[in-house]
Each structure stands twice: as structure tokens, then as C-alpha cells.
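A single protein chain has been removed from this complex, and every other one stays in its place.
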């Protein structure tokens, strides 16, 4: 009770000051560097003799909006499964992504669209910035409930920068193909977050264990996130691909892959569940692995069958990961992975990168015809063979894992700074630490002792048709 | 307690094995038959001399995504109104639709796009597959809460096949117009499900009556489903119509029809409600009837007034159906229609088919001008008169009712197979039979005896301004 005013005062100002500082910095950098591109600027667009139809806005904006829903509704609500952490899941997603959009516009702009000293922005910058925000939110999933907003904002500062560098190395230097980001987004985001979570390992986390599960309606809120992610994933993977057949094929492949990963997930969840029951955690997460696994190969001639097979594999492996590997990850590797991003983004991301290696290695002039140049320009020009492009893809995966691990470790050390106000072990997964919770009703659930919760209709005779 | 291992074991493996079997079968059929079409294949697209603008992806994909939201979010959450059946409503919607997408790609492909022994897929296959999934989910609504996932998957296998045949008979053999599926989707899905529900009639269902109503927040989750269905219905009806004026007019007609059905629903709900109160069941469902009723005529020259009138009629009839006909349906016809699909899809679907007959019969060269050929090719070519086309439309309705009834009866017999693990009468509408329900909190509601629930502010003096 007798807290020193300094200790009480400092954290109070921490989040506001950090927000103001970061917003001020990005605003100044925007003033100096960011300009409309030729499709967005009134003078530049009307200088050329374009039809309005040619403006890339009409090809990309509907996909962008779908991606935008995924980032803010999808990730936000998917993480709202915890019984007392819904405000933080949705709210911090909102804060981190809103900052990441601005910061990655700058970072990605420096690397990809700096012309004449200026970063030129358009609908493509919006898509790329949302992609980067997605990677940040994947990492957030690994440390969900165990970090405060000031810590998370600092993590975003670091991760966006490293994301931009890694993406530059892969897409520009190594000329690797990764439209839907199996490597750049999912693998990077997952392992960055997991290594960070390892550094922040809390041996006493069971003090908050009673808040780490879901309640009935929080699981339904999480399903809103899942379903919107699932629905719009074809737009996610196809948003940055080449126009025409490229976007069309990518959307179709992702659609098939997701439908197969859903069946794989239901099959495995019921198989490993107690008395054949399905587990909401699996359905909410593993069913999405089909989108991750075709992030690299989705724009290629994967074939519809290939998409189904890849999706099924990803859903199956991801579900088994939740059941069997997550406990080991904590017990053996001391990685506390709140949302299981290792199963949803880590493993499926690596599988997606390897699938990309395979499909690239099998690319032939027969399969792609004149379209080879738009999917694999270097192979079409004869500068690389399919096999050497495949090796570059594989090398890209290693680079990504390296950047993610080193970055995550750095991030972890940064977030350990004592002034950042990390929540105590007994206050994890608790909204009240950061939010006014009106009317105190959020606290109701734990007040009823489990003894009250006997089934009024007796022990269920599961799966039997006789009463 | 002393259950034989066999009885406990078999159902446990039922769902996983069925998922694996079905996924394996569709994957093999995909490998053999399914190929990218000329707009999706890299070689084929670049072989022609197209502008990327010409790729149908850009005309259809935004509508497809809206339809996709309707199928997975709309249907899933609309059915989540039951207090203890939200996981199953959303989860089984997810499972059934994911499988139906694959299976109907094959079935519809065999009937509509088999060229040279291969099914060629594109954004149109995605739209059509989602439509078929919609019909399956309508049938699911009739038997919601009374069937297990293995039963539902088998129903999907049968229904998708019959849907494909019925659609082929109507659209290809009879050359009937039904873009938004008043007949092929709504009438077919509703009566298939209702006849199936009749065959599975449970005289002892009142054992689960206490779980058949909603709770406050489950009704709000259901409103998420309603509103997304309502918003995107113009995209649903217009997704497969002819490009240009066809899509434009269909979207506009559906928009007006829905707005009128909403006013009709509110009017009727308050009129028939106790002390003028509105009923959430009516608002959640009957307000959508305006979309169903213009499923056939929406692409025609219905006129904005015609759309309003049709929508108002549908909303009114549907609300009265919920109030007065659903009880009769159970008491007299032994049809237990959980979601009232008879009122939302059955009657409005039939009305929509009849509206189509009327509007087709009134079609003239003056009204459609040169556009007659794109809406009614056979009339434009002189092969049919408007009146004979109208008679074909009417015949299409009878064919649909026939396929749906026979199919639903077959489906009911199939689902009665004892090995499928139908839930006991006292376990209907209960998630715990199929799902791990975390922390047991789902069970709280019924623990408070109604006697506790006296209004703290006394008996409400409804609708009066004096306290």
C-alpha cells in the first residue's frame, strides 16, 4: 500500500510517453521521406495518359481490405480466447498493428521503394505494411498475457526493422519467391516470438494458470477471429502476386489447401481427444495451417491436388503439435507459447518453405509456358536453373530462421529492461492490470467453486444413443 | 460406467475415420480430374494475348469473398443462438462447408465443366461450390442439435450429389433461370432438411427442451450471423449473373428487397408479440427472407418497386410462419425444424420461384431491349416464348421439390444407421457431447433457479411513460 510515488508514477507515464515518442518520430520521418506515388498523386497520375481502369487500386484494394480484416479482426479476436484477457488481446492488437503500419511503411519503403530520396506509397505499401503487422502479431501470440503494452511497442520497433531487413535479403538479394510469406511472415514471426518467449521464461507462471483457459463465450469470440482469417486467407496469399493468372491461381490454391487442413484438423482433434471429443484450440488454430503452408508455393503451379495434400498435411501436423509438442516445448525447452504459434505459424511456415523448395525445383517450361517469366523471372531468363532457384529458396529459410532467432533473443533482452513494467507472475493473462474493467463483472467466473458445477442431467453418456 | 470398450471405442473413431476417408477420396479424385482453367493456369493464360483486366477474377472475386463470409460467418453464427450449442453450430458449419467445397467442386465439375476428361476450376467453381455448401447448411439448420458430426458428413455426401444433379437438370436440361438459387439452393436445401428431420422425428425431444432456447449473448452472436448474411446477400444473388448490367441490377434489387423485408419483419414481430414486444428469432431470420425471394427474379427487370413489394411480402410471411406455422409443423407434421428453415428458406424459396415464373412470363423485348439475349437467351433466339419459359420455371420448382423430398427421405434413412452415434434425446443441443468445454463454465446458466430472477426494479410498466 505504501508504494513510493515514483514507482507508481513511472509506469503510468510509460505507455503514453512511448506512444507519443513513436508517433512523433514516425510523423517527422513521414514529413521528410514519404510521398504519394504516381498512381496516388493528382499531378503525377493526370500527367500520364491513363485510363482510370489501369490504376492498380482496382486490382489490389479489395484484396487489401481482406488482409486488413485478417490483421485487425482475425488476429485480434483469435487471441481473445482467454477468459480475462479479451480487452488486451483485441486492444493491444489494435495498438501494435496501428503503429506497425506506420513504422513498416518507413522501413519497407527505405528498402523497396526509395526513389530520389523519397518513399513513394500506394496500395502496395498498405498491403506490405499490413503483412509486416501480421508478423508482429504472430510474435505477440507467443508472449500473449505475459507482457505489457510498453514492452510490446518496443518489440514492434525492433521486429519491424528486422522484418524489413530479412524481407529485403530474401526478396531482393536472394530473389526468393515468397508471396504469401511462409518464410518472411510466418516463420519469421513465429520464431522471433518463440525465442523472445524463451528469454522471458517465467518459472512461476502457474500462479496465473487459473486464468490461462477460456470460457464458453471467449471461445466463440475467438472463432470470429478464426473464421475471418480462414475466409480471407486466399486474399492474403494472392494480394501481392502478379496480376491475372497469378492472383487467380494463388487464391484457388489457398482455398483448397484450407479446406483440406480443416478436415485434417477435425480428424486429428477427435482422434487424440479424450473420448473422441473435439478441442476448440485445435479447430481455432490448426485449421488455419493450410493457409500458412501454401504461402510460398500458392502462386506456383502447385495443382489443386497439391494444394489439398499440403493443406491436409499442415492441419494434421499442426493439431498433433498442439496436443503433443506444446507441453514438451514448455517442459523441455522452457518456451511458454500462449497461442501455440509454433504449431500454427512455425512448423507450417517451415513446411511451406520446404514445399516451395520442392515446387520450385520441379518447375519446367512445359508447366508454366510463357507464364514462367512472371512467376520465375530468373529461370525464364536463364540466369538460374529450377534447381538453383530451389537452393536459394532453401537458403532463404535458413536466413529467416537466423534473423528470427537472433532478433528474438535481442528482443527478449530489450523487454527485460526493468523500467518497462512487466506484469507479475500472478498477474498474467489479466485485463485489469491495464484496463478499467467496468462494473467488475469480468471477475464473476472464478467466484463459483467447481463443486457447484455438477451436471444437472447427470454424467453424460457420450456418443451413445441409449439414455 | 461399465460401458463395453467397443461401444465407447467405435464412436471415438467414427468422425476421424470418416474425415480421413472423405478427404482421401476427394484428394484422389482431384489428382485424377481437377485442373486449372485457362484463366488460372500459367501456361494457358499467357498463351492467349489477354490483358490482365480481362481475367474474370477481377469481376467475380470480390463477390466470391462476400459469399464466402456468408457461408462461414453468416450461417455459422446465425445458428449459434442456442445457449449450449455455439461450438457445434460454428464448428460443424466449418467442417461441413470445408468438405462440401471440395466435394461439390467435383460433382458440379462433372456436370458443368468437364472438358476433355478434366474438370477445369476457377473463381466460378469457388462461387458454385460455396453456393452448394449454403444448401447443405440450410439443411443442417433443420436438424441442428439433433445429429452428430459423422451423421452430418454423410448427409453432406448425399446432399451435394443430389444438389449437383438437380442443378444440372434445372440449369442445363430445362434451361431455367435461377442465379441466386431460390430453387436450387433455398427450396432444395430447406425441403431436403425438413423431410430428413421428419424421418429423424424424436417424440421425446422435450427432454432437451431446456437447452433449446437462447441466452442473451448467444442471441447477439446470432445477430453477427444475421447481419453479415443481410449485408452480403446482394453479392450472393449477383455473384454468378452475367457481367455488366446483370450483376449491377441483381445487387440493387436484392438490396431493396432486403430493406423492405426488414420493415415487414419488425412490423409483424411487434404485431404478434406479447404486449408488442419484438422477438429476436424473427429479426434474426425473417428479415433475411427478402434475399431469398429475389433469388430467381433478382437478375430480371423486376423494377425497384417490384423488389420492395416482394421483399415486404417475404418478410411478412416468414415472420407469421415462425409465429404460427412452426408449432403446427411439429405438432401435426412431426417435423422438428430447429432453426425454422421452412420459414426462412422453404416458403420464401417457393415464393421466389413463383415470382420468377411471374417476371419471366411478363418479359418483353421492350423491357429488355438488346439485353434480352443475356438474360433469356432462348427467348431472344425465338426458341421459347416468355410464357413457355415461365412454364419451364414452374416445372423446375416441381423438380426441385421432388429431388429434395426424395433425397431428404433417403438421407433420413441413411442417418438412422445405428453405428453413426446419434445423440440421445436428453443430450440434444449440447456441445459437451462433442467438444471439450473448458473450465466447465458453459454450464453456469441453468444453475440459477428462476425464482432468483425477479426483476429488481419491479414489474415493467411497458410502453408507458409514467413510472
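Quick notes on this structure:
Letters are used for the chains, namely A and B, taken in the order the chains are written, and counting of residues starts over at 1 for each.
Operating definition for what follows: contacts are C-beta pairs under 8 Å (C-beta built on N, C-alpha and C of every residue); 3 or more make two chains touch, one makes a residue touch a chain.
Owing to the predicted nature of the structure, the values given are computational and were not obtained by experimental measurement.
Interface note: of A:76, A:134 or A:407, the residue touching the hidden chain in the full complex is A:76.
Per the touch definition above, the residue from B:72, B:312 or B:392 contacting the chain not shown is B:312. From the options B:375, B:390, B:415 or B:433, the residue with contact to the chain not on display is B:375. For the chain missing from the display, the contacting residue among B:230, B:325, B:392 or B:429 is B:230, taking the whole complex into account. Residues touching the missing chain, restricted to subunit B, are 53, 58-59, 62, 66, 83, 213-217, 219-220, 223-224, 227-228, 230-232, 234-235, 243-249, 251-252, 255-256, 258-260, 262-264, 266-268, 270-271, 273-280, 283, 287, 301, 303-305, 308-309, 312, 366-372, 374-375, 445, 448, 450, 452-453, 455-457, 459-467 (touch as defined at the top).
The chain not displayed touches subunit A at residues 1, 3, 7-8, 11-17, 19-20, 22-23, 26-27, 30-31, 34-36, 39-47, 50, 52-53, 55, 57-58, 61-62, 65, 68-69, 72-73, 76-77, 80, 86-87, 90-91, 94-95, 98-99, 101-102, 121-123, 125-126, 148-149, 217, 221, 224, 418, 421-427, 430, 432-444, 446-447.
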